[in-house]
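Showing chain A:
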Amino acid sequence: MPSPLLPIRISDLRLVKGDRAVLAGINLTIGEPGITVIMGPNGAGKTLLLRCLHGLIKPDQGQITLGQLSVTDSRDQQAMVFQHPVLLRRTALQNLAFAVPEIARSEPQRLLRALESVHLADRADQPARMMSGGEQQRLALARALLSKPALLLLDEATASLDPASVLLIESLVKTQSAQGTKVILVSHDQGQARRLADDVVFISGGQVAEQSPANQFFTAPETPVAKAYLAGEILL
Partner candidate 1 sequence: MNALAEAFRLIITLDADLFEILWLSIRVSLIALAISAVISLPLGTWLAITKFPGRKFCILVLNALMGMPPVVVGLLVYLLLSRSGPLGWMGLLYTPSAMIIAQAVLITPIIAALSNQVIENLHQEYRDTFYSMGVTGRRAVVAYLVDARYALTTCILAGFGRAIAEVGAVIIVGGNIDHLTRVMTTAIALETSKGNLTLALSLGTVLLVLSLLINALVIGVREYAAKRQYA
Partner candidate 2 sequence: MKHLVLLIALTFSTQTLADTIIVQSTTSTQNSGLYDYLLPILKKDTGVQVNIVAVGTGQAINNAMRCDGDMLLVHARSVEETFVAEGYGEYRRNLMYNDFVIIGPEADPANVAGSRDVNEVLLRIVQAGAKFASRGDDSGTHKKERSLWQAAAIDPDTGSGQWYLETGSGMGATLNTGVSLGAYVMTDRATWIAFANKQDSTILFEGKPALFNQYGVIPVNADKCPNVNREAAETFTQWLLSETGQAAIGSYQVEGKQLFFPNANDNLNSSIELK
């Protein structure tokens, strides 16, 4: 079942911070299911684009539609995992229960299964914030997936995590995508992008520089800036 929030159409998205256009007219259509990886140098506007999609930032100008819906109307079908997981000052299980109170009431065993899926079943009653960074991010992902989102956004969610957590999160994201959830993921990690991406959106200077299927992007990028980036020549 394809995600009801497709296609995602973004037209002429602009955002000015101070006197700098951090989003300088983004035009983008994402029509295919699967995993879209947004790449680009630091400060290109990747995270801002993701936050606009989620409704965390109101752009100064431009349109976003997801399927037939606006950002606001699609919000309860979206979920987002941030770079730094924010967990409540409660136990792991209570963190899940807080995110989905109805499920916690009607099918509490689903919460336990969610904990199992991120290998945290034995940590259910531990204070979430005493867990390691990788464990916290796994819990945040489990929390995001419990609402069965049609669109899952990940903002450098595995940056600086332990390798085991990274692999576990990647496999869960893949599974989720296979079940029909559209995934959009911002990543700096080229290895991860190669492992996960079905297609890549390359952003530079607040604009879309290139949008290609993954194998094409990594083998033969069209733009010089993407080429330079893949070659590791652009760090900033």
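We take it that a contact is a pair of C-beta atoms (placed from the backbone, for glycine too) under 8 Å apart; a residue touches a chain by one contact, two chains touch by 3 or more; residues count from 1.
Here is how the candidates were picked: all candidates are chains of the complex that A comes from, given by their letters.
From a predicted model like this one, the values you see are computed outputs, not experimental measurements.
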{"item": "Candidate number, among 1 or 2, whose chain touches chain A in this complex", "value": "1"}
{"item": "Interface residues, chain A side, partner candidate 1 - complex", "value": "54-56, 75-76, 78-80, 82, 86, 88-90, 98-99, 127, 129-130, 143"}
